[in-house]
Every structure is written in structure tokens, then in C-alpha cells.
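Every protein chain but one is kept in place in this view of the complex.
This part shows chain A:
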Amino acid sequence: MLATDQTILREAEAWRREGRGVALATVIETWGSAPRPVGSHLVIERDGNFLGSVSGGCVEGDVIAESLDVIENGGSRVLEFGVADETAWRAGLSCGGRIRVFVERVD
């Protein structure tokens, strides 16, 4: 099923209530041409299952890796992705924009 912004947070709550480790990633700022608007969510659970998106698929892999770390160790962090930002992150946005993503654990 296609995950919508309406179903993503519901699923996040359901996963957490089942006792699974869950992290929520949210696009908090965009510059230039960005694939997903501010407020878009990606929900990740401990086993790597995820719903939603924070980009058109360009940086999800790195966001998921960071999210698994947040699920393990708690806290929150802000990630930034941009085009050709290869030293900080393997991933880049081919559309030429930049995004910031807030990742947090659901406690």
C-alpha cells in the first residue's frame, strides 16, 4: 500500500506499541529544488522496515542508517544533504537542492 503522510504517523505509533524500536525522520528545511516538501516523514523500525520518504529515494539509505543508530543509542540529530556533498555523505541530491532532516527516536 502507498504510504501517505496520514498513515505514516499512525503506523509509527502502531510499531512502537508493538514494542519495536522506531525512529522518525522529518524534512525540516529545503533549499533550491528539493524532491519532498518540508514536513515530509520517513518512519524506520529496528529491522530496517520503513514507510514514507524524505527525498525521491536519493538519500533514504543514509537516513535509514542514521535512524538505526538513533534507535540503538537514543537522542536526536540533524542531517544535511546536498548535491556533490560527497565528503560528508555518500548520498547526494541529483536535483541540485539541499535538505536538512531531523531524526529522532520514538520513546
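FYI, a residue touches a chain if its C-beta (ideal position, glycine included) is under 8 Å from a C-beta of that chain, and two chains touch if they have at least 3 such contacts; residues count from 1.
Basically, contacts and distances are computed from a predicted model.
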item	value
Protein name, per the UniProt record, of whichever chain is missing from view ("Aspartyl/glutamyl-tRNA(Asn/Gln) amidotransferase subunit B", "Acetyl-CoA acetyltransferase", "ATP synthase gamma chain" or "Xanthine dehydrogenase accessory factor")	"Xanthine dehydrogenase accessory factor"
Hidden partner chain, touching residue among A:16, A:46 or A:98	A:16
Where the missing chain touches chain A, by residue	2, 4-6, 9-10, 12-13, 16-17, 24, 26, 28-29, 38-39, 75-76, 78, 102, 104-107
